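Apart from one protein chain that is not included, each protein chain of the complex appears where it belongs.
Labels run A, B and C following the written order; every chain starts at residue 1.
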């Protein structure tokens, strides 16, 4: 079952359950919140049904090289379905990571890390872009860094492709969505008293990227005008 | 001498020095970088001249209630000019804080704190503004909080004034300048291995407020498109 | 009713409700999560009872100067109890800020701002403390700043008292608890897509202050050893 997290997944499970036979296994491969998964697995277990949660990574490239699968739930059910996982994933690319919810949990943390890495690359390239060295070739530098540097990664290989299409990303607006998993990762950090400033800031900068204007900044501009007579920029 | 920090101050001191007599005292009241002040004081001392550095706070309200003065340099020169400082400042509102540069240093840290406080208020009011409680009256809440709450402050009194003029700050663009002192405060923190995330972020959010678009966010939007096929918002 | 947020408040309301008469008003003055308050008010309303939520600020000083009260819920009930609020609060120090939950909501944001202000002061004083100007008198500077500077506030008046007791805070461990409201403020910001880096970082630095060691830092130290052969500090 591969559906958007939330209501659709909830409703589909509710409709699906009565149609199944005891011992049947549902593999839920969406980006569900792991606590929802735990609750649903318990509900299904009371009906003799098994829910495996599968966090899935690799994006649209999975079709080509296989999908990365983080699986939570019954170890027996996992063993039963292992041939399917092995077919979908690249070698060593699937793992039973823990009980119900653990697959979605590990995927959630994966996405938090992804947010942080993307923001780190984004900031680095922005510093290069803003530099007095005006001739820096971001595609060439991405390609260079992928040959043995400490920051080499698959995301950086994609950066090569992105900068190849358009060296200055002129047509792209700096507007970044988020899928929900990054929020849950930060919420989980807060829930467990884990200081995770990079994951948090990566998320907050996405929020900022989607604002036409910042109310906080308006407040500050207004206050600076009050105490220092600093000029305020009017709305255009 | 009350001039913009940097070249103007430097040049004026250079022109002024030969016109003075040994023992003369210059009070430099601008927002100079404290290391420049230390260097200038040494240069002037070699000519028998005294430089006092005066960090000044209070904004345009100083005219009415007196200016807050943080003074660095020779204690004797300070004592000689004390009647002037006492005239400019409110009661207890001036202090010899240390040797040359200390006045500008303390003012620099003051401005760093100011950045952090402003951002804290800005974020808080943005959360109120974005709330489902759509009828919250930001001016009334500012006024309320100033009556005995933990967050009461002079800046919050100014917030009352600001929201009174325009409850939703509609005419103000969220574009926030910075004077230089906030940057130096962060640079000083880095120089001394002091973790100062709030001072740093307050500064960085000002930078962000002045960007039409974020190159970092463009990079991320481009990468998300590469790996996940996530749609990119085109430039308008 | 003034009880710790959470189970105690929940249970007490459940026991209290059957003992009351239709039209009775309960004022809940703890630091409850505002969504709990909304739910409880609806539950009580179905029994003809009224719940007012009162966010309370001012700390232990309220006894002396009055408490700052942010009140949510029925406007009629508020009007009925206004004499009590007026008695508890300093002049202008209580306000009906909105419907059920709004009082606790405004208090939650207040505490988020408080976190940010405290962290801003903390970082500023740490920069002063780490400075080459080794003779800076933090109590004297706090007192100075309170005389007309931009950063003057009640918290800064308390800083005077704190540094007066102990100039270098030598006996205090840098271990900072949090009450829950700061977390909810950050969660609310995330829920509403509000970038609130200063509120978030103030919270995360409190978490960090309570860690003996950082697992994230252990990971990084380990990785730096792997790629660069950088020495790792062993546990003592």
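Quick note on the criterion: contacts are C-beta pairs under 8 Å (C-beta built on N, C-alpha and C of every residue); 3 or more make two chains touch, one makes a residue touch a chain.
It should be emphasised that the depicted structure is a prediction, and the values quoted were computed from it without experimental measurement.
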item	value
For the chain not depicted, the shown chains it touches	A, B, C
Contact residue for the chain not shown (choose from A:32, A:54, A:119 or A:211)	A:119
Sole contact to the chain not displayed, among A:41, A:77, A:109 or A:223	A:109
Which residue of A:51, A:89 or A:176 touches the chain not shown here	A:89
Touching residue (missing chain; options B:70, B:136 or B:194)	B:194
In chain B, positions touching the absent partner	150, 183, 186-187, 189-190, 193-197, 200-201, 203-205, 207-208, 210-211, 214, 216, 227-228
Contacts of chain C with the absent chain, listed as residue ranges	59-61, 118-119, 121-123, 125-126, 129-130, 155, 158-159, 161-162, 166, 169-177, 197, 201, 205-206, 208-209, 213-230, 232-236
Absent chain, residues of chain A that touch it	57-59, 61-62, 65-68, 70, 89-95, 97-99, 101-102, 105-106, 109-110, 112-117, 119-121, 123-124, 126-128, 130-131, 133, 135-137, 140-141, 143-145, 147-156, 185, 188-189, 192-199, 201-202, 204-205
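One rule holds for everything that comes next: only the chains that are shown with their structure count from here on.
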item	value
Farthest chain (mean CA position) relative to chain B	A
Copies chain B and chain A - interface residue numbers shared by over half, same or different	same
Chain centre separation in whole Å, for chain C relative to chain A (CA means)	31
Averaged-CA centre spacing for the pair chain C and chain B, given as whole angstrom	25
Inter-chain centre distance, chain A versus chain B - centres from mean C-alpha coordinates, in Å	37
Per-residue overlap in chain C, given as positions that touch at least 2 other chains	150, 193-197, 201, 204-205
